[in-house]
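As you look at this complex, bear in mind that one protein chain is not there, while each of the others sits in place.
Note that the chains are named A, B, C, D and E in the order they appear, and that numbering of residues resets to 1 at the start of each chain.
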Amino acid sequence: MEEIVYVNTEGKRIDGRKLDELRPIKIIPSVLSRAEGSAYIEWGQNKALVGVFGPREAIPQHIQDPTKAIVNYVYRMATFSVPDRKSPKPGRREIEISKVSGEALAKAIFVERFPNTTIDIYVHIFDSNAGTRCAALTAASVALADAGIPMRDLVSACAVGRAAGHIMLDPCKEEEDASDAVDMPLAIMPRTKEVVLLQMDGIISKEEWKKAFELGLKGCQQVYGIQKKALKRKYEEIAEEEAKAIEHVDKQLKEISENPELLRGGNK
Amino acid sequence: MEEIVYVNTEGKRIDGRKLDELRPIKIIPSVLSRAEGSAYIEWGQNKALVGVFGPREAIPQHIQDPTKAIVNYVYRMATFSVPDRKSPKPGRREIEISKVSGEALAKAIFVERFPNTTIDIYVHIFDSNAGTRCAALTAASVALADAGIPMRDLVSACAVGRAAGHIMLDPCKEEEDASDAVDMPLAIMPRTKEVVLLQMDGIISKEEWKKAFELGLKGCQQVYGIQKKALKRKYEEIAEEEAKAIEHVDKQLKEISENPELLRGGNK
Amino acid sequence: MEEIVYVNTEGKRIDGRKLDELRPIKIIPSVLSRAEGSAYIEWGQNKALVGVFGPREAIPQHIQDPTKAIVNYVYRMATFSVPDRKSPKPGRREIEISKVSGEALAKAIFVERFPNTTIDIYVHIFDSNAGTRCAALTAASVALADAGIPMRDLVSACAVGRAAGHIMLDPCKEEEDASDAVDMPLAIMPRTKEVVLLQMDGIISKEEWKKAFELGLKGCQQVYGIQKKALKRKYEEIAEEEAKAIEHVDKQLKEISENPELLRGGNK
Amino acid sequence: MRDDILWELRSDKVKELIKIPQRLDNRELFEYRPVQIETGFSKNAHGSCRIRLGETDVIVGVKMDIAEPYPDCPDEGSITVGAELMPMASPVFEPGPPDQNATELARVVDRCIRESKAIDFKKLSIVEAEKAWFIFIDIYIANDAGNLFDASSLAALGALLDTKIPKLEDDKIVKGEYSGKLELSKKPLLTTFAKINGKIVVDPATAEEKAMDARLSIGTTEETLMSAMQKGGTGSFTQAEIEQCIELAFQKSDELRKLFKVG
Amino acid sequence: MRDDILWELRSDKVKELIKIPQRLDNRELFEYRPVQIETGFSKNAHGSCRIRLGETDVIVGVKMDIAEPYPDCPDEGSITVGAELMPMASPVFEPGPPDQNATELARVVDRCIRESKAIDFKKLSIVEAEKAWFIFIDIYIANDAGNLFDASSLAALGALLDTKIPKLEDDKIVKGEYSGKLELSKKPLLTTFAKINGKIVVDPATAEEKAMDARLSIGTTEETLMSAMQKGGTGSFTQAEIEQCIELAFQKSDELRKLFKVG
Partner (left out) sequence: MRDDILWELRSDKVKELIKIPQRLDNRELFEYRPVQIETGFSKNAHGSCRIRLGETDVIVGVKMDIAEPYPDCPDEGSITVGAELMPMASPVFEPGPPDQNATELARVVDRCIRESKAIDFKKLSIVEAEKAWFIFIDIYIANDAGNLFDASSLAALGALLDTKIPKLEDDKIVKGEYSGKLELSKKPLLTTFAKINGKIVVDPATAEEKAMDARLSIGTTEETLMSAMQKGGTGSFTQAEIEQCIELAFQKSDELRKLFKVG
């Protein structure tokens, strides 16, 4: 097999990026009309949709926590989102990612304000090329903001890794498959730098780990900037949206005033 | 492979029937003592049993509909009812047939009279040779009548199809496997000719479709006649049955009067 | 294939036992701190752990029996407890054994004293060589006593079988695989000799059956002795345990008196 | 609910009557309900049988299929028994995968047949260590009026006696053609007893099952051998009771076996 | 809950307006909502398409894989359609395996394509009786704003038109390389009608689905042939209504087909 050159003489990686460079990221909030909050993300080849519901009553009742909202994060991949067709059933990897991602967001959400409820965050990956859990978590945090759920801070995620001895930000699939690969997904609340998600696999020394970790922190801060920009763009549209909303409510009221019998109608 | 002659020079099909002729149909209501209503049907080689329960309280409570009864139709096939052994697990075909058949019957039942309940209709196919969903639906409608569930009309079903260019009533398996086969299961409420079940697969022109559809309507009306005859036979037995029933109640009352302590006994 | 000598000229079996001899049995109650009652058993190569919980409220409510406790016995085998790796999913054999073992214990427990509750008995086999259901049931009965659940009597179990024409107590795997093998697991309440579990497979005459059954009864009585000894040993430790318990309660009370605010604290 | 109260009353009555001793349906203590046998119920099955035991209604179908033998028995085929308590059979059965009761039923019928050696598994071998016949025996309970064990065992026997072996060409099944009948060297059957208020009865009907403390099923063959036993229920049996049941099992099963002419 | 009341109000309004006749979103009775098509949505798929039909959002991906042909069609491949009503798509969808609605959706889309013979299954054969292409068409509903049938059928067609056949070497797939486009000889599409208060409309939105008595989906091809029909819902149709829907289905599907340039 031909030797892969992970970093060339000009310090450029396989896909032309520098060691500390993220792939292009595009985030669009409010893309799904039936969800209470949503976001679409493109992160390199990765594509994901997130829909958020809640806080809503936790059902069945016996799962309710009287002290706080349950954060229910469901990460799933489409069958065609990976090189070989994935079974439609959720695999163990998806279950583990759902758990750690939900725990990461729970730290950021003011869960204690919504006892006995769930906040459901549904994530689906439609195309993938390494780093989907970080892309999903980044988008989920924007969808939560879009849903108006009060948070201490956004959660910003990115992975850092190693290939052929080089510590690099946001590795792509080919870099993740290097024989000495290390992969470390990381998520923080950027304002306080608190680490809310941290996983690592691959064999690494303390010193290299520290270098990688600090590069990862920088990456998360960049992601934070992109998230804020996406949300800002959305809030700039709010004046316009609000005008529309007022018009909509007016219309609803008009409907009801014209059809007062509707108010008496059955509420299923 | 030898060419199959689907319709011979005398206008007779593989099994000797004419194009507009149903296979022999035998329906017997009230065959299962533990069900509240039941029926057994033989339709050519097809054999099915139906048991009906309800209206009974829908459980768990959160599935209850306060405006009407839920019609829960479960269509299943025995493992040995088809040429190759079927898995005992319900397949996608069985799930789809259950859905459309339940919707067909819901139109005929006065569901609005029984809020918060389910009407459970369990159908099992023990032998098959094309047309089982129609046979099952036909028998289910008789079983509902047997259970004394109030209905606008019976639902009568039969399939119509095409083989080798011929539109024919109630196709058998060999006809269903013709290279130009079209299969159209149909169910109506015969008094108003309202179509409550309609599915079609196969490639067909508008004109042929109309011819097929109208042949199907005629078939349903014939099925209606057979259903009514089966129920009439049953009602003729009612005088006798009722006499027995009165005798039975008398016996029960006698039992209780002899054992008054039974009335005080635990009701699990 | 070489002929196996199941019983040699000195009347000794493959593993050196006599026909009416049990394998060595070791029972230790109270081995799991989180369960309310527990026991560990070694029976020849067989190794099992049992944990008991309850009587505790049966959930969901609709499964509750207002006249008695439900005995929920769950028998499972570890994947590595058999020569070929077992699937982690419970098989049909495990489900059947769970049913008959639970029924056997239900006779011994004063279930009528604990309406609307379940008594959960979880059994896991970690190594096996024939006779695991009897070993498990024997240990379960000790674990129930350890949990302080009131019983009419212990339940004592052992199997009896046939190999090469010899009726023998507590057959091992090789004996169970004899070409004329008969296997009869048996459990009794030893004080009254009431049979609470009886299964048999293999082809046997009435006369041989009687011989086998009576040998089995003797085996169960021996097992009873071992169970009582194990429990006695435990009760001898009770003086010591009780002293510890009093000390523990004192400590708790002290804790609370030092931290009275704890009593006001949330009870999740 | 009304249904429940009625069964409660009937069950109490059963317990009262048994003291006389008498049964709710006036049967003798050791009398079976009438048996109706309909073989060849399903043409798509390789063998099938519907049994009515009183109002209990059971349909069994057999399918033979080719599979790789188990590594430890390379020259043998085998049987697989499944049972489904269909929701139409009783107001308390629910749709879904087999529960504990269905699993026990299937496994006891399986052992009764398998251990009797009525079917010679070696004769099911096609190519050693490669191909053998596996016989799928599927039990469907259509109406549960009591004693599903014996009704299922009768229907399974009836279906096996009806079973034709599919024709083989190059060791592959030729659909719709058969090479002969499945060979059964004996007729294994279960006989089931209920213990009610200390009395033993055979072939318990629903009200008797609700009244019983315990159940005992015994599989027997015409050579006066037993192939299976299974105690069920939360009650117990004494040695004397079990021995009485064994005697009766041989007697009653011989009567039932006469209902099958063939074999 | 608020959400429910709002939909109830909207549904009641739909039923009122249809008498005029008028639709809540001011569409003509037989007017589709705007369609946006985005093919090549997923690079890991062999073909993919995202469809926005109004606010309804559906993503379909295609994967081709090699498997053994069915014994009765040894020289044919086949298609397999799956559908998932993702929980993000509606407050009432729940995570878990496909329910009745998802199963019906997948099967109707399957029949519409399969029966049209747009894909020649014989051309999917690789080695007779050994290897053939199987085409997995997976439908994901991301936002349910009504008429999932037509949106899914559009997205499935778009994904198939986008599908490249993986390159083979020694009858094994070479990853990431393709040997050409999948051939589609026609463009089968579903057209779905709702019957509301006795009136027929095409392409029902959510509020209309809540107001409708029954639904009728008709699969058609550009040769004015029908490949599938499916009635849904607890209402009924008259013959005249069905015939009207058939006429309209040909007409409306021809308009939709123009949105796909290729093929």
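Keep this in mind: a contact is a pair of C-beta atoms (placed from the backbone, for glycine too) under 8 Å apart; a residue touches a chain by one contact, two chains touch by 3 or more.
A quick note: this is a predicted structure, and the numbers were derived from the prediction, not measured.
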{"item": "Partner chains on view for the chain not depicted", "value": "A, C"}
{"item": "Listed residues C:9, C:33 or C:257, member touching the removed chain", "value": "C:33"}
{"item": "Omitted-chain contact residue, chosen from C:124, C:166 or C:218", "value": "C:124"}
{"item": "Residues of subunit C (touch criterion as defined above) contacting the omitted chain", "value": "31-36, 38, 45, 47, 49-51, 53, 74, 76, 78-83, 85, 88-89, 120, 122, 124, 126-129, 252, 255-256, 259, 262, 265-268"}
{"item": "Touching residues (missing chain, whole complex) on subunit A", "value": "71, 92-93, 95-96, 98-100, 103, 106-107, 111, 184, 189, 193-206, 209-210, 213-214, 217"}
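Note that in this section only the chains that are shown with their structure count from here on.
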{"item": "Touch-network distance, subunit D to subunit E, counted in steps", "value": "2"}
{"item": "Rotation angle (°) superposing Cα atoms of subunit A on subunit B, nearest 5", "value": "120"}
{"item": "Between the pairs A-E and B-E, the one where more C-beta pairs touch", "value": "A-E"}
{"item": "Whole-Å separation of chain centres (CA-atom averages), subunit C against subunit D", "value": "29"}
{"item": "Multi-chain contact residues (two or more partners), subunit E", "value": "none"}
{"item": "Set of subunit A residues in contact with two or more other chains", "value": "266, 268"}
